[in-house]
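Only one protein chain is missing from this complex, and each of the others stays in its spot.
As written, the chain order gives the labels A and B, with residue 1 at the start of each chain.
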Amino acid sequence: MPEPRTGVFICNCGTNIAKVVDCDAVAEAAAGMPGVVVARSYKYMCSNPGQEMIAQEIGDHDLERVVVAACSPRMHEPTFRRAVETAGLNPYLVEMANIREQCSWVHDDGARATEKAEDLVRAAVMRVAYHEPLERLSVDMCPNTLVIGGGIAGLTAALELAGAGKLVYLVERQPGLGGNVARVDLTAPYLDSAPDILTDRITRVVEHPDITVMTNSELVRLDGFVGNFTATLAVNGNDGPGEERRVDVGSVIVCTGYREFDASRATHLGYGKHPNVITSFEFEHMLRQGRIETKEGRLPQYVAIVHCVGSRSAEFHGYCSRVCCMTALKYAHEVKSALPGSYVSDVYVDMHAFGKGCEDFYRRSAEVKTLFLMYGKGEHPVVRRADPGDDCEMLITVDEQLSGETIELPADLIILMVGMEPREDAESVTRLVNISQDKDGWFIESHPKLDPVATTTDGVYIAGACQSPKDIPDSVAQARAAAARILGKIAKGKLEIDAMFAEIDQDRCSGCRVCNEICPYSAIEFDAAEHRSHVISALCKACGACVATCPSAAIKARHFTDEQIFAEIAGVLG
Amino acid sequence: MAIRANPKLIEELEPYGAEDVMKCYHCGNCSAVCPFSADPYVFPRKPMRYLQMGLEEKLEGQLDPWLCYYCGECSDQCPRDAEPGETMMSLRRWLTSRYDWTGISRLFYRSWRWELLAILLVAVITAVAFTLFGMSQGSLSDYDGPNAFLPSSAIHIFDWVLAAVLLAFLLSNAARMWWFTMGRDKDLPKSPGSYISSAWMLPAHFLTQMRYSQCEHKGPWVTHLALMLSYCVMLVLIMFFLAEMASGPSVDWRVHVLGYLATAGLVVSSILFLRNRMKKSAAQYRHSHESDWIFLSLILAVALTGILQHILHRTGLDAAANVTYIVHLALVVPMLALEVPFSKWSHLAYRPLAIYLAQVRATALARARRGDGKQQPSAEQAAPLRTA
Partner (left out) sequence: MRIGVYICRASAETGGGANLESVGHYAANLPQVEVVRSLGLLPRLDPEALADEIVASDLDRIVIAGDSPGFFKPAFTRAMALALRAPEEVRLASFREHGVSGDGATERAKAITACAVFGVPFTLAARPKDTKWTAAALVIGGGIAGIQAALEIADGGKKVYLVERTGTIGGHMAMFDKTFPTLDCAACILTPKMVAVGQHEMIDLLSYSEVESISGVPGSYRATVLRHARRVDEDACVACGICSDVCPVRVPSEFDAGIAERKAVYIPFPQAVPNAYLVDEASCTYVQTNGQKCGACAKKCPKECIDLDARGDVLQLEVGSVIVATGYEVLDASSLDRYGYGVHPNVLTALEFERLTNASGPTGGHIVTKSLKHNKRKKVDEWVFDPEGASPKSVAIIHCVGSRDTNHNAYCSRVCCMYSLKFAHLVKEKLPDAACYEFYIDMRAFGKGYEAFFERIQDEGTFIVRGRSATVTERDGQMMVKGEDILSDSVVEFPVDMVLLAVGLVPADRSDELARMLGIPRDDYGWFTEADYNGDPTGTERGGVFVAGVCQGPKDIPDTVAQASAVAARALEGAMTGRGLQSLASLSLSDIEARAKSLVPAS
């Protein structure tokens, strides 16, 4: 086997690794491995001095290969690739051994953990010997963007991109723009006019020369890869025969938003059974009409608002829908304003008044004498019809937490704060643009903290409530974040694509097309004329599925060759 | 058993001073800083909760408001300016009006105009009545002696009659208090023994207001004690030694030294309270209900007129003394007749009674708990017990 000059660098990750694994011992052991000419351990390899050390050693020992034993490659592989690159080594000639997540964090027996670390390092050393220098591809970046969804997030994203003079295709399923915000009258906590917010944006979008708005339309197919997508759209599909339209875009922003929870599922609240139990959106309609009254047309004396309908519950959605608490407080104010003589009570679990100005708003709704009753998470307030003698229509039975009493709350009108849930078509969207959903059905971002708008598919971004419930300001911020990411890419013009992808040996390919079906990234095309399949390298994520299935063993995954993998296994087995 | 919430009750309570209670968001800070709040009487948060939800019967059954001395710690620390202390105060006013079966107390607390009017009415009647009585049997120029304008013997009888009437009112109201807080509570185990064993608390707390001294700031307790002791001393003197006090040109110091101390006490303490309320010097003085002003002013006026007539008489200006006496009576009678059973004065009676009943109740509950073997959760366990 080849024995290129290899350098091994072991990171202590502060104490993350060192507290279990004896890093110096590992370094010593590594020094004796085939081809290793230098092995060193250091507190923080990812720090500047750490990286400089690597560069230094590459120069001093003219290393041909580098192994870094540290955290998961997902964390720092780019860092160390950059480091060896600066020292003039091909970035693919570095291999990482994960001795943190796969060793120090999961073991407490120091001695044996150290042994395992040594095995992992040996595996990396033997694998890296077979690495080949690879070159990254560079592709053009198409400056146009497809925005899916014409709600507040989509409108915002479109305006940001068009503001920078880039073409935007805005696709909306509904006949009109505005999404769920169009159903709202005022916004908490400052009671701004939602119609004004939308009119402003919609007017600007519609008038903007660089934005093509397509309502009653939807995406039916997305081909290509980051910077070079072709989107097939069914335009005006909902009325009459939809004409199909293809547009070339470099990026896609998904802003498909949410739908409200179906209140009739929470049977104990009697939605659909009692005419005067309504949802928050139905109440918004009443507000806009200026007619807050019972189905019988009477003015309600007692108005009750019930929080967390479908949210924070074991049987429906476990998550908090984030906006309902503030909306409920808004209703308290609005009812008091429209019906000065009425009594508003608010049945909640925890009051999530966390945003700017929200706690003040909460205090003010207490000052206007809203009665707050607290029920326990996972418990059911139960709605029943009142008895003839009562001065109210209905009674809500609540196990009131703050008094420890079981309370019967009088109500003539009951507003259910229905939570948010993913749209029914969310799943089909994920398949179209090749992103994934979490257990609750929300689209998954590439990093929950540091990359909330990107996804696992390059060039496809998510913004607004389709990623998880959020209010207008947070949706607007995300929409702009996505726009920024795209503008950055456009500004650069060219895109670098990772050099790791599968290649099909055209001579050996029998054109059986098994790989076409198997590829989860639809990265393999079939050339009918040639009767051969070939890989769209920019789409390929080097998962290896095709490599394993190809009956004629015609497919090779760069950086995951059989030699490399066998060597790695041999290394682990010592 | 579910209890019906009554969102309207808060409106009934507002005239009694409960204006900020709805602001409370139940952080529990007040109950934890209160020096008096301890199981099984956790307040002020809990009563505030009952009030917010309008649980009328629960509130009527509460002894907690009487266990509060309004030291103001809770209000000072309240993160929502919900004024727990003032809320407890207003609950005491409301309870007083609930204990009172005549409805007069309710009338007074809800409208100071009515209270003032009643006082004026009683004052005028008293003045006229005593003037006519004086005219009928004595001369204005004689303060004492055979044809004194208002002979102490006569006044003495009047005192006793009045006292009897007031006592009747007070006792009947106290009985209602017992019924609301103990009597009608079916879950409360009967324990006649503890009524006797705790009986000592009644006089003890009445005379010393000892619990009040547990507040961080002792000032209010001292003033309060001074006021209330002076008041009692004066009461005793008037009820039993009126003759010695009023008559004779020679001053019998053995009798008068107490009288002078008491009047001084009344004047000083009532002025202090008035001053504090005007300056809003502390949490418990920030909010003054009209009844507070009326009560203190009455006390002060009574004391001053008392002193004045004494001086005038001792300096031989009998006619002037008699006139002042009339004025004095015109103030004393409404103060006693209206304040004692129907207004602020009744605190003096209800508080010790509540402390006593609270003790009885607690003992009963504790005994019951031991009875069915349940341990009361000790502080350390309390949270674990629930969350575990």
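Everything below uses one rule, namely that a contact is a pair of C-beta atoms (placed from the backbone, for glycine too) under 8 Å apart; a residue touches a chain by one contact, two chains touch by 3 or more.
Just so we're clear, the structure is a prediction, and the values are computed from it rather than from any experiment.
Only one of the listed residues, A:H61, A:R291 or A:H531, touches the absent chain: A:R291.
Which of A:D200, A:E427, A:D527 or A:D562 touches the hidden chain is settled by the complete complex: it is A:D200. In the full complex, chain A touches the hidden chain at residues 13-16, 19, 43-44, 46-49, 51-52, 71, 75-76, 78-79, 82, 160, 163-165, 185-187, 190-193, 195-197, 199-201, 203-204, 287-292, 312, 318-320, 322, 333-335, 337-340, 350-360, 363, 401-402, 404, 442, 447-453, 467-468, 472-474, 476-485, 487-492. On the side of chain B, the interface with the absent chain consists of residues 25-29, 31-33, 37-39, 42, 45-46, 77, 79-81, 377, 379-380, 382-388, using the contact rule stated above.
Keep this in mind: only the chains that are shown with their structure count from here on.
Within the complex formed with chain B, the residues of chain A that make contact are 302, 343, 345, 351, 362-363, 366-367, 369-374, 395, 397, 400, 402-403, 405-410.
Looking at the complex, you find that chain B touches chain A at residues 1-5, 7-8, 10, 22-26, 46, 49-50, 52-53, 55, 58, 80.
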